[in-house]
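Of the protein chains in this complex, all but one are displayed in their positions.
Going in written order, the chains are labelled A, B and C, and every chain counts its residues from 1.
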Amino acid sequence: MNIYEKLAMQEEMISPGISACVGCNVELTIRTVMRVLGPNTILAIPPGCMGGVGVVGWDKKSGSKTPVFFPLLDNVASMLAGIKLHYEHIGQKVNVVAFAGDGASADAGLQCLSGAAERGDKILYICYDNEGYMNTGYQRSGTTTKGAWTSTTPVSRQGCGGKKQDKKDFPMIMAMHDIPYMATCNPAFIKDMVDKVEKAMAVEDGLAFLYVYNPCLTGWGIQSDKSIESARAAVDSNFAPLYEVINGTFKLNYQPKETIPVKNFVSYCKKFSHLNDLEIENLQQQTDSKWHRLQMLCEMG
Amino acid sequence: MKEIRLHGIGGMGTVKAGEILVHETVKEGKYGNSMPFFGFERQGAPVTSFVRLDDKPIRPKNKVYQPDCVIVLDPSLLVSANVFEGLNDNSIFVVNSRIENLEAIKISDRVARIAYVDATDIAMELLNRAIPNTIMLGAFARATGWAERKSLEEVIVKFFGEKNREAFRRGYDEVKVIELGEGQL
Amino acid sequence: MPEIKVQNGNMAAATGAALCRPDVIAAYPITPQTPVVEYLTQFKADGEIESTMSEVESELSAMSVVTGASLAGSRTFTATASQGLALMYEPYFRASTLRLPIVMAVVNREMISPQTLWGGPQDALCVRDAGWIQIYVEDNQEILDTIILAFRLAEDKGVLLPVNVCYDGFYLSHMSERVEVPDQASVDAFLPHYVPEHIKLDPVRPMSVDPLTNGYLLTEYRLRHTQGHQRALKLIDELDAEFANQFGRSYGGLVEEYCNTDSDAVLVTMGSMTGVAREAVDLARARGRKIGLLKLRAVRPFPGARVVKAIAGRKAFGVVDRSVSFGWGTGITFREIRSAMYGEGSNIPAVPMIGGLGGEDVTIEHMMLAIDCIYQAVESGLSNETVWLNKEIDIM
Partner (left out) sequence: MKYISDYIVPIGPEGLYIIDTGKWRTRRPEMDIMKCKKCGTCFLYCPVHAVKRHEDKSYTIDYTYCKGCGICANECRFDSIEMIPEEGDSDA
């Protein structure tokens, strides 16, 4: 069955009419992954964009049609672990899934997620990285790219500023927990994403983690129709590569036919518009060195 | 109600000895409580433990300030700790010591009976380790009569194994008891 | 058949919890609660309990795991102390506002600074308005019995609230004494299975939990939450009687009075210091003072009516607190008791006293001093400033 048939066949699990921004690729991501996950799922939506837009609704009227709840920003993985322990205790199979932003995952919620990963709690954790606290007005987070404008890393009238620190390499941090399955996804690569959700669902011996790189139209200043195009550029420039780590083995899932410069990706986003050539060159160098490291890890098999 | 204070050194089983006394008294249908003095407990640091024994439920859940009996598990504590502090009149002093160590210190005149035994020596001989607690419980049972000998022996064997039966008996048999009518040693 | 054992307070707590057959247990070690975690994991290793355990990485996760499990329908237990409770605060508040019948032992320990390990209920008293039921106990038997009772209380359909069973660190947690352990069958008879009917995350019947809710509806939830506490106010007394009927032990329910029928003044205490207070009351009475004792057990819901009944008509009362209400300069329960008295129009002299902070011992001397202070108020007809008992004894 091809991807079109598969997705068309599966029930839409998120009600229409949620108030995500026009063109939001996180809305696309949650709709897609929830179609794959299906009704036998308990969904956690911590504070963040998807909570804000109404995914925690009720009774097929709005939001998720599966059981859904708001965990706290900093305890997503632990609450899910508790739910999963209950279902394991009574011997019932249920997908217990987090759909959480980078703030709830890589910053405030990292301790709980790390603990759950180490303990091998059998949950599926999906982190959508839109590089900041977008639901509260675009503040910086640990995963914001260096140099990016955010409301807490402003740019001066002279055109200087933006985030001073490097982006936290969150998928790599999770991979190094030696969990059974870790994969990166991108909304421009739907088939790849669907495959990875299916693999993650099949994991039975620990935590499965999916990282989705979701450029934020409103927060980053991207035209709504370029939502997917800009996301694709992040992959094609090797800035946000697609790879998976299965029981410690790295595998590259996509090699651009022709790698584009990071500058091309950056040019989609107003949040980088103040960067000078040197700053963009630094981003390019960092991207190259991380890509090189990833290739080495993949070559190790 | 009888109140007891145990002085020991970390690693000697001071707290456990106090608990054993409670186990014995409860086994006999009576009441007791035992509580360590809570510090940062480490090997080699002084440890104090408090025990109360009674025929009826015991209400105070705190430290013992006026003990009727003091058990000292190591002779060094005779010098380094204030083992006579707050002692009740006519109290009983049970100590792991040779007679020479006792002769070197001033015994409180509130002590009416001294019971001493070289428990470290016996422990090294029987257990190959300087853990005098079960020997001292034997000495305590003999010196005070506040614990049933058989019953206490059973509790000790249950907690510490058969090897300690002999240790307890040696303590019971070898302890020397001196009545201090006039506060003289 | 019940079994007579010697247990320290932590073992009594672990044993009580085990008898309630929790489905999921998650706890993180912290002095002086650590042995509770060790005992429960040992029970599990030995096959004595069927609970699923989670060795969490923090108290934040301990509370979060039991919250999640309870949301899915499990009976859950955890335990903590001081800084651990503080770290839990966020999911702690939420457990009560989601009306999840979690039972958590709090092994009371002072809050830092300065760095301290020792006992004192400042930790739990500071979160008394986070919606939980809080019961403070006096001895190890009461720890075990109250945990069993706490599950009945928490899971009652009219209550549906989490319960803290609070006991003093070290003074009870590390003190060994005689404890009668009920047999499993009688506990099973007292405590039926937990079947959630108010909230459950289950794909069979999808529901959303905590949709964004406006203030109008939030007010309704708060109102119902307080009604749960009102129901608990009645039920704690009723369950005490039912428990006594089945197990032969009673603790007075919300409060316990001692030598208080003919008293002309009342001493109020809470927790493990109450035992020494009983001795002091006996001694004072032998010396001709008609002092009565009130032991506060429930702090939430606050047993206003029973407190008033125990104190009203006397000439004065005094409260020995092992906690500080900053800004008031008194102990915490003193303020609560005084509020209850004032609410009933009773304005007799009241003496706030603070003792035993940071695990300092509250001795018979302290309690005799406390009684003296209360009788000074009886004679002067005036309320006192806070008496800091340990400092006063040092000066004397």
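The rule we apply is simple: a residue touches a chain if its C-beta (ideal position, glycine included) is under 8 Å from a C-beta of that chain, and two chains touch if they have at least 3 such contacts.
If you're wondering where the values come from, they're calculated on a predicted model, not measured in any experiment.
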Here the chain that is not shown touches A, C
From the list C:Asp46, C:Asp129, C:Glu197 or C:Asp394, pick the residue that touches the absent chain.
C:Glu197
So which of C:Gly84, C:Gly169, C:Pro211 or C:Pro349 would be touching the chain we can't see?
C:Pro211
Residue among C:Lys5, C:Arg21, C:Arg75 or C:Arg99 that touches the chain left out of view:
C:Arg99
Positions on subunit A where the hidden chain makes contact
3-5, 7-8, 12, 15-20, 22-25, 27-28, 31, 54, 56-59, 61-63, 187-188, 190, 223-229
Considering the whole complex, not just the chains shown, which residues of subunit C touch the missing one?
97-99, 157, 160, 197-200, 205, 207-214, 217-218, 220-221, 223-224
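The rule we apply is simple: only the chains that are shown with their structure count from here on.
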Going by the average position of its CA atoms, which chain sits the greatest distance from subunit B?
A
Geometric centre distance via CA averages, subunit C-subunit B, whole Å:
35
Centroid from C-alpha atoms only, then distance subunit A to subunit C, rounded to Å. What do you get?
44
Whole-Å gap between the CA centroids of subunit A and subunit B:
65
Give the residues of subunit B touching no fewer than two other chains, as numbers and ranges.
none
In their shared complex, subunit C is touched by residues of subunit B numbered 18-19, 22-23, 26, 31-36, 38, 40, 57-63, 65
Residues of subunit C defined as touching subunit B within the complex:
4-6, 32, 117-118, 138-139, 168, 170-172, 174-178, 272-273, 275-276, 278-279, 359, 361-364
Hey, which residues of subunit C end up touching subunit A in the complex?
23-24, 26, 52, 54-58, 60-61, 63-74, 76, 90-91, 94, 201-203, 205-212
